[in-house]
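Shown here: the complex without one of its protein chains, the others still in place.
Chains here go by letter, A, B and C, matching the order in which they are written, and residues are numbered from 1 within each.
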């Protein structure tokens, strides 16, 4: 069996009809008891299991997924990875993620295609340039890479953008993070699943949690469509359904669910080599390795659990895209879809204990869960293994709301993240 | 050369010849042709290359189900990438080029990639390119990938037309069932819209037999169309229903010609009848992707719609009864047709770019064209968009519409009703909202699905080069859920979005797992049904009409005065006046305002009236500051907070009478403040005792500010005593100017004596002119918002959103008293007492001075501390003060209020310098100028 | 600092109507518009809703549950008089008249509206702007009020859509 991926094994397997490849993961039945249960087989849940095993030696772990691995927001996003945030706490979190992503392909022996092609956040006026300067300075001070670009420097990186001075929002410059980029979203889930599986984690698909079992106020296990499973600690990483699980278990969250749409065009030969985001137009895009333009924008304005989008936001986002890069008007849209995202009052995630003892939550990533997968898993694993926060996750505890310590990136930087 | 044009038949106009080129060679066709039909008529067989292996490809389908023939097409200098040849109507002069192949589809230099196929199977890229680094490989992979090339040019006037529409019944599909349904509904008096994506009505009818209800096909179609129209029904041809959205909204895209943007109709339909027909399924066998292997139904379509006979010696492999009419028609057109049994043993297509035959088990059949059908798949995309369920039909070997989404019915082939008569009956019943009585079914099919483990390369997804072996590999590696299968192999993700591949992929996975197909699942179909230009979503809301600016009533006067206009808070406003360079103009305006006076158009400032018996209590609740004690004729500065205690807006509120207030919020916040006031009014207050009227745009406001302001306003000769004693700072007087009510307020955003004069907008030009004329007597003149920004910064006055961020609370700006003293409830009160609000290290507003002779501090710079610099503040506003002849700045700094005189480090783009903490107010801290 | 005075079109001459497709769009200038709010205002002056056809002057438009806009009515004391709150907004709304067989079709480009779907209020969003829309004298003539500062945006938007209609015809 070929377990290890490399050009050599590929060569060998090619010669023998690829019959020797080991399964990427097993399909175990749930055991009655684990040290840790991770609810949710998306990126964060899988990363949590992976780091539990790898960093903490906790391998008696089950990941319970109600559908298929990576079937939630992990497989429905626009694949952008970046750490261009304003507050030190955010930068620490997201930059940890970027650093982990940088080595993840090798570590997992699975090519997640992290392409550090850089990201432009366009500034369209002098006040926006001042805000961009504030942002770039903050990022540099917080220890991540950032540059303030003028219009000519933006043009060099993305010549297809609209540089006309009479554009609705003319380009004055941009913030640039060179280490930002994109990755193949499904591969992140699969690579982590395979990695966790190889370390002994049970990844159990089609296993929906139907109830949380508590004894003396403490969560001791879950009831699932495939039987009861117990554990010392339970972690929930179920973005999109965080409130549903909270209701089952009896804790509360400051989360509202919204649909976030994404779009992909027909494949084109390369037209843009970076990720370009215009807050003014409310649109960002990049080009996948396959050639499709991957386009995203703001949330639908109606709270929703329906995994589908609505025309008004499509008109806003795609209309904005064309204003941003008029030559794309004639390019055809291939497909659009929506994920359900957890939106918190400050657009920052929640990592920490829930009000139910023994049950911990990783949620509230809003539109930015994908970029945070390795860090979210890394920190959540720390929490589940030790029962205590890692320094980086501490500011993201739900307790911040009562204390007024919100980490409101949108308000701070003028950019809705 | 195998295909040819027939002598007669089809919907094309043989009397007119159209010239076009493909891959550099000249061809001809006729109106009514698509690029694909015209090329087939010219005997061209290789119309494309596959995405990965660059295999030569012919066409599979005749309409939106073709995954193979994709061209970049230019016409009269306009080029559009990725045009499907099968749906692009031929136009004289078209220049088509195959995508992703060079120099031509026929001779593609990358054709050799196919030799490497055994290493380029599903997901190979996940298993390699890891060492040394993905970035090394990615650029060349990107260049290899992609289909069409964007020429980088915009098409002139490429603007989508966008409209709203509504109807009782939307019938999607103008085939026999759709026509019958639309006619029956129209005759029953319903407001019917029928959409058909072909340029002509008739759908699949042309290929399905000679007559309908005793009439020739064309005659029947014409009659239905005419009757629909006569009864008030509307028919939209060239129109695709591309998506079904919530609450009965269907997106329609209407073609308007090559290089013209389509029309978007947002159609609100009470009911939708889906008559979208069914598609022929490819058959999975070795080398089933060879040019010349084609859908049987498509071949009939080429013949009957386009007058093209796709082959001379035709072999047919079909497992179902639906193709009988097609075979008959092909024979009648002169083809030699041999029907073969697809179950007779392993099948393999023979030949390369030119098909030479087909082998079935031991048997070999010579042919130039192999027409296949492994059954009909109802086109149920819209059904799924709307949330409808699908049921598996064993009888039809297909998914057919099951539980219906609200307001939707499926009829005809889309509903699995493949026979004409029952389809018509079903259609007529559906028109009236009724289900049809069940009828017999003549369609017979012998299940024929991919057989895992069989030999040869058997294509499942043609464009994306996904073969049966790839599905087997995915299964072996446990990518067995349908979505994993799709994503791992890219099956169904190509331009046709799985129209030809989903069923085969599903069936292959089912067979591998030994499960029935419905247990493996269905896949979700997502809009758009076919790719549509991005422009469809764009339309007239572009350029100036995207988030259009608000315009000042005095804009003509400002333009005449040479104003430089710019966008400020959603308004187009004068930044400065005159031809001088901006910096100089602004400096001169500041100096003028300080020396004599500046005249400023402040019209966008809010004027929201709050009236009624509960008005006083209400504004007292809305404001951070105590407003209840404000006397009529007086004005107070105050903050509105969010419930978390952060500053949302600042401004003044004036009391006009006991039960009447005017809120002058900041220009950009008028709509937001008004909505916020209405929310609180209706939530927790008695809306019968409290009314909010936004009168902002009734008024124009001209502010005169500066030492000569009193003289200049005095020159208007208002019936008003302007003396300091009679009209003190922070009071308001109602007066009259040229017969119109005039409000004069003494408020100041500059620290100098100021009068804010508000008059109804249509009279404002007279006021402006009078003030400018009066000002001229004192060497005073207009000032723009840039000068005002400097003037207010000299005084340490903030601009919310610039000098505050989402965390700033009033106590951070030195307005701490209401927080501690105000007894009654107000918005944000509790938020001002959280742990964070009480943090001694909060960032507070300060001024900064730069060392003698140093340049202006950069806005956006941070104030830092420590060896590994940590941000402890930000510079929010920074200007060179012409009045003080030195740089000034405002900043938010941790514990700033207590750090006056301290030297701080300013950090900007890696460079450091120093500044000294100062009070925010740099000019006239005693306020002497205000009442001068 | 940039001078965008040339980027943004100067205010158009709206003294001349826009014409095309058998339509005219003209700016009109009512002498008075008053907001009148009161708990019982609709009982006293019900006001036109959509698609009530308004004729003659003065007339009132129903805006909200407790608010009307009185057009070309008598002068009234502003403020709260114990019964109703009155504010003069004569110059707060620019008023346009759209006439012709295609008038409704033009309006429909800006909003999902139909004569078959009545509404108590004439207030709606059109072309992304706040608007009051109602038939004037007959069902081929419509009156449209928008916030004055958006008059130019509406004018340009209507001109753009009339152009689209012409090109599509």
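Here, contacts are C-beta pairs under 8 Å (C-beta built on N, C-alpha and C of every residue); 3 or more make two chains touch, one makes a residue touch a chain.
Convention: contacts and distances are computed from a predicted model.
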{"item": "Options \"Sarcosine oxidase subunit delta\", \"Monovalent cation/H+ antiporter subunit D\", \"phosphoenolpyruvate--glycerone phosphotransferase\" or \"Sugar ABC transporter ATP-binding protein\": UniProt name of the undisplayed chain", "value": "\"Sarcosine oxidase subunit delta\""}
{"item": "Displayed chains contacting the withheld chain", "value": "A, B, C"}
{"item": "Which residue of B:2, B:415 or B:834 touches the chain not shown here", "value": "B:834"}
{"item": "Hidden partner chain, touching residue among A:12, A:218 or A:247", "value": "A:247"}
{"item": "Per the touch definition above, residue among A:14, A:178, A:312 or A:410 touching the missing chain", "value": "A:312"}
{"item": "Residue of B:257, B:516, B:684 or B:927 in touch with the missing chain, whole complex considered", "value": "B:684"}
{"item": "Residue touching the undisplayed chain, where the options are B:245, B:302, B:699 or B:907", "value": "B:245"}
{"item": "On chain A, residues whose C-beta touches the chain left out of the figure", "value": "241, 243-244, 247, 252-257, 301-306, 310-312, 345, 401-403"}
{"item": "Chain B residues touching the omitted chain (full complex)", "value": "245-249, 266, 268, 387, 406, 643-644, 675, 678-679, 682-684, 687, 823-826, 829-831, 834-835"}
{"item": "Residues belonging to chain C that touch the chain removed from view", "value": "63-65, 111-112, 117-121, 123-125, 128, 130-131"}
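Following the convention adopted for this analysis, only the chains that are shown with their structure count from here on.
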{"item": "Centre distance in Å when chain A and chain C are each reduced to the mean of their C-alpha atoms", "value": "46"}
{"item": "Residues of chain C touching at least two other chains", "value": "1-2, 4"}
{"item": "Multi-chain contact residues (two or more partners), chain B", "value": "266, 541, 544, 547, 567"}
{"item": "Chain C to chain B touching residues, read off their complex", "value": "1-5, 8-11, 35, 37-39, 66-67, 79-80, 85, 87-93, 105, 108-109, 111-114, 116-117, 127-129, 147-153, 156-157, 160-161, 164, 167-168"}
{"item": "Complex contact set, residues of chain B against chain A", "value": "51, 80-82, 100, 118-119, 121, 124-131, 134-135, 138, 141-143, 145-150, 152-155, 158, 243, 245-246, 249, 251, 259, 261, 266, 385, 469, 473, 476-479, 481, 483-484, 487-488, 490, 495, 497, 526-528, 531-539, 541-544, 546-547, 567, 644-646, 801-802, 805-807, 831, 834-837, 858-862, 864, 869-871, 874, 907-910"}
{"item": "Residue ranges of chain A touching chain C (in the complex, touch as defined)", "value": "126, 165-166"}
